[in-house]
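A single protein chain has been omitted; all remaining protein chains appear in their positions.
Now for chain A:
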């Protein structure tokens, strides 16, 4: 019985979402409209549901994104929020608590896979390294000194010339 409910729920959910986005929450019901009592534990079913539906999309989105942008909040914000909303909706439909242990484990796994080397300070503006900063500062100073020498030399060379 429990297995039937699970597979029916999954099928209903997938069909519904495929057809019309996120349908309004109405509870866990089977294809015949009979109300199914809520699952007492949401461990396996829920884990499978979000893994098949939500995480797949997230993985595809992140793959489409260039790996160098994975630490960029403005670029990864969209798939991340969709994933979170998706897990929330699935939990709500399956009458599961949200967040729960599956969610924590899922996010730990995803963060380790995608965000393990992001800097703690994020993408705060910081100065370029010294090998770039040096020439940027040194060249104008040198050109200043050269220009000054040029002006002094022109004054010296033109003495006596009216």
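In this text, a residue touches a chain if its C-beta (ideal position, glycine included) is under 8 Å from a C-beta of that chain, and two chains touch if they have at least 3 such contacts; residues count from 1.
Please note the rule applied: contacts and distances are computed from a predicted model.
Missing from the rendering is one chain, named in UniProt as "Calcitonin receptor" (options: "Translation initiation factor eIF2B subunit alpha", "5-taurinomethyluridine-[tRNA] synthase subunit MTO1, mitochondrial", "Calcineurin B homologous protein 3" or "Calcitonin receptor"). The chain not shown here touches chain A at positions 73-74, 77, 80-81, 84, 99, 103, 107-108, 111-112, 115-116, 118-123, 125-128, 132-133, 136-141, 143-145, 147-148, 150-152, 154-156, 158-160, 162.
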